[in-house]
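One protein chain is absent from this view; the other protein chains keep their places.
So that you can tell them apart, the chains are marked A, B, C, D and E in the order they are listed, and the count of residues begins at 1 in each.
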C-alpha cells in the first residue's frame, strides 16, 4: 500500500490548466498531485549565435523553484549568484527532450524559450515540467501558425515524462511523490513519445544498483504512465490536438 | 478617461486568495487587475548574525518576477548571476515596510522570510507585493501563535501600499496599470498604516518634477486607495482580523 | 540642542572645491561638515545600447565609499565581487535626479558618467553626492560647450539634495549628521530644483511611522536647506552660474 | 566498418597506468584510444556539513578538461568564473557512481575527493573518468588500510562505464570515439558493476528517439564493454585485486 | 631632456599630508607630481584564520583607483564583479613590502589593513602607494602605542619605493611619469629600506630585454630616489620619526 493509497501502477491526479498567464505565447499550470508547475513558452525571433544563418530554430529551457515551493525554504539561486548543478541538469533535460519531437527547420530562425517554475513541489518536478512544457509549446506553435509566422505544424509527436522508482519493500512504483522518492533505492525518469519511443532514459541507483529484469518492469510501468499523461495533454489541447494528426 | 475605464480615484479590481501554496506558514495569491503576485511568509527559528542574542526577530524580504511575467521575456537573475538594482530596491522596501508594523520583540529570535514572486505583471508589482505580503505575514503569525511558539499578537496595525501617478494630460491617477505607468511623469509609491501614518513615501519625477500642491493631491488619492486595500485585507483574513483589535 | 550645536533648521558648513582632480571634464570635492565626497563628471561620446540612434544623451551615476571613510572599515565591494543594494539604490537615485534637470536632447548622443566617491562619511553622503555632482556636471557642460561639442546650455535648473530627520525628542532636524541619523525615527531625503519643485522624495520610517503634518514640517525645513545649498553651488560655479539664467 | 577499423562490439585500446602522480593517495592515467584522463583520489579526514556526526563518509568528484584537450581550445572554467552545466552533470555522475559500490560506513567520517582531469579528449571522457577513478579509489583505499586508518575493505564490487551509440547507418556501436559520437543519433552511457547490475543508465536521443528493442541491443553491447574494462582494472590493481574477493 | 624638464636622476615633487581622513588610525595624502594617493592604515583586533593563536599580527593591503583617476574613465572593479590581475599584483606587493619592515610579533594578534586609493594617476601609483602607506602605518602604530595596546615600537626600518625606466633614447630615468612609462622599454620597481637593503625588485622588459650593466645603473638611480623619499617621510612623521631611532 502506497503512502497516498495509490496502486503501484497508478499515477497521481493530473490537471493541466491552459493560458494560466496572459503574456506568453503558450502557458499552462500543470498539477500532478501536489506538484504544481507554471510552464510558459516564449517565441523569440532570433537564434543563439551557434545557429545563425542555418535556417533552423532552437528550443531552450529554464527551470526554477520558488523558495518556499518545498517543505523548508530554499535560498534563491539569484541570491546565491549561481545556478546549481541540479537545476542545470534539469533544464538541459527539458530542452533536449522537447527538441526531439519538433522539426526545428519548420520553425525557422526562432528560439522557443521554455520556462518551468515550480510553485509547489511534491516530487517529480522535472517530469511534470516536461509534460506541461509540451502543452505550452503546442499552444505557442498554434498561436504562431495563426499569425502566419510559420507555415507548417512543426511538432512530430506527443511527449511526456514520468518517474518510476524501486522501493526495497514495495517494489516498482509509478510516479513517485516526495516521500516515496526520498526512500526509493532506484529512481528512473523516462521521457517518451506518443509512439512509445524513448527520448531520454535516466536511471540512478543512489547507493544501490538494479538488474536488467528490474529495468524491464520499470519500463513497463513507465509506458502506462506516459499513456495516461498523453491522454491529459490531448484533453488540455482540445482542437489543437487535431493538428497532431 | 483612463485606459481601462476607471475613474482617477479608483483602484483596480483586487482579490486576495489565501493559502495558495501549501508548505509556507502563510501564503496568498494577490491580484490587482492583471498584476498577480504569490506572497509567502516563512518562519525560521533564527536571526541574522547582527541580531543574535538580542531577543528580537527580523523580517527579510525577497522579490522576483517569472521571466515571462512581462510583455517580453526577461532574463532570469539567477542566469545573470546577479540581482538587479531594481530588485534590491524593491526587496529592501518590502522588508522595511513590514518591519514598521510588527513588534520584533514579540516574535522572539525568529526571521520571517517574505517571498514575493510576480507571476504576471501589469504595473504596481511592488505595491501589490507589500499589500499581499502583509496578509501572508498575518496568516503566518496566526499559525505560529496557534502552535504556542509566540505568546502575543505582534502586528501593530494594518499596512498596505499603492501607487499614484501624474499624467501630463489626465492629472493625478490612483493605482497605475503598466500603460499608465510608462507614460506618467511622476510616480509615487505610498506605504501606509491603517491609521493613515506614512511608512514609506517614494516619489520620483523621472525626467520631470512636481510641486508641493501636486504632492498634496497625490497623497489625498493615496489615502483613498489604502482604505480600499485594507478593506480587502480584512475580508481575506476573516477571523484573524479580530486579532488586530 | 543638537549634538554639534546647530539649530534644528541649520545645515552644516558646506564647501565646494572645484577642479579637485585634473583628468575629468568636471570635478569637485564637496564637504558638508565632516562628510567629504569627490564628484567627477566624465563625458563619453556614446550612449548605452537602449538609446542608440535616438539623438539624445544619458546620465549614469556610480557611488562608492573608500573602505575607511567610516568609523569602522568596510570591505570593498570589488573584493566582495558585488555591489550592495544600498549602493545600487544610491547610484540610481543620483542618476535619476540629475537627468530631471538636463535636456538630454541638447547633449546629443553622449553619456555623462557621474562618479561620487566618499572619502569621509559623517551622514548625508547621498545628498552631498547629488549636490556636488550637480556642480561637476555644470563644469563638464561648460567645458564641452567651450570645445564646441554641444551648442546650447542643456541644464534647465539648479538641483540640490538634503536630508531631514525626525527625532523622538528633538522633533524635525535639518541635515542629519551620522549620530543624528542613527537615532532618527524618520529619515527623509529631498531632491529639489531651484524653483522648489520636487525631483525625488524618499521618506522612510524605519520601525516607525510619520503623519501628514510631520511631513509638512519636514518639507518646510527641506526648502530652507535646498536654498542654502544652491547658494553655495552658485558661488562655486562663478561665471558659469550666468549660463543658468 | 567503423572509422578506426573496429568491430561494432569492440572497445578501443585501454591502458591504465597507476601512481601517475606522486602526492595523491591513489592516481592513474587512463587511456581509452586517444582519450586520456588523470584520475586522482584524495582522502580527507572530514565530511561535508550534512554528514557530520553520522559516522559515515562521502565521495565527491570533480571533472575538468585542459583547455587544449580538444580539437579547438576551450576557455577555462576558472576564467569564465563558472562551471558549465555539462561539467556539473559529469561530476555529479562520477560521484554517484562511485558511491554505489562503496560501503560509506566502513570509511568512517572521511571524504574521498575524486579528480578527473582530461588531458586529451577523443570521446567518452566521462566513462573513462569513471573507469579510471574506480582504480584510483581502490589504490587509495589500499593505502589507507595499510596505514591502519580504516579496518575493513570498503569496496563492494568492481565498477566501470562505457558508452554505446546508435548510428543511422551502422546501427549500435560500442565505445564511441569523438567522430562517431558527433554523428550518433542516440548516446547511452552505462555504469555497471562486476555483477552486471546497473548503477546509472543515461540514454539520450538528441533530436531523435529509440525503441525498446534498440535499448536491448545497446545494453547487450554495454555488458561486453564493461567486462573488458573490468579485466583491465584487475590487471592494473595487481595484488590489490585480491581484496575485492 | 625629460618631458617635464627633470634631470634623469631627479624625482618629481613629493608632498605627504598626514591625517588626511579623520576615521583611520593613520592616513596620508601622498602626491608625487600629479600622482595622488590616499593611504590609510586601519588596526583590527584579529588576524586572518591562518595566523590565529600564533601571537603575531598581519599586514594586508588593498589598492584601487577612482574611475576617473586616469585620462580616460575606467570601469569600477566593483561593477565588473572582479578585481583585475594588475590590482591583485599591486596589493600583494604593497602588503609583502610593509611586512618586511615590521616585527609582526610586536603588534600581537592584530591586522593592519592598508588601503591605497589613487585619486589621480600620472605614473608610479604603486610606488607612491608604498611610500605613503609606510607613513600611514607609522602614524597608526604611534596611535596604538599611545593607547597602550602594544608595548614596543614594531617598525624596524624606513621603507620607500621608486620606479626606474630605460628609454631607448634617453637611457635610464628615475621616477617615471605616465608619458615616460608608456614609452619605456624597461620598467623596474624597487622597494628598499633605509639601510639600502632590497625588499622587492621587479623589473620587466615588456617586449624588450636589459643587460646586467643596465641593471646596475638602474639600481644606482633607485638608491638616490629612495634616499630622497625617506627624507620626505621623516619630515611628514615629525616627532614620530624619533621612534625609528
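Throughout what follows, contacts are C-beta pairs under 8 Å (C-beta built on N, C-alpha and C of every residue); 3 or more make two chains touch, one makes a residue touch a chain.
These figures come from a predicted structure and were not determined experimentally.
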{"item": "Chains in view touching the one left out", "value": "D, E"}
{"item": "Among E:82, E:170 or E:243, the residue in touch with the chain that has been omitted", "value": "E:82"}
{"item": "Sole contact to the chain not displayed, among D:83, D:104, D:176 or D:229", "value": "D:83"}
{"item": "Residues of subunit D (touch criterion as defined above) contacting the omitted chain", "value": "21-24, 27, 34, 38, 40, 42, 44, 62, 64, 66-71, 73, 76-83, 87, 113, 115, 117, 119-120"}
{"item": "Residues from subunit E at the interface with the omitted partner, ascending", "value": "82, 84-86, 88-89, 91-92, 96, 99-100, 104, 188, 193, 195-212, 215, 219"}
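Following the convention adopted for this analysis, only the chains that are shown with their structure count from here on.
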{"item": "Centre distance in Å when subunit A and subunit D are each reduced to the mean of their C-alpha atoms", "value": "29"}
{"item": "Between subunit B and subunit D, centroid-to-centroid distance (C-alpha), Å", "value": "51"}
{"item": "For subunit A paired with subunit B, centre-to-centre distance based on mean C-alpha positions, whole Å", "value": "33"}
{"item": "Touching two or more other chains - residue numbers and ranges from subunit C", "value": "82"}
{"item": "Pairwise chain contacts under the document criterion", "value": "A-B, A-D, B-C, C-E"}
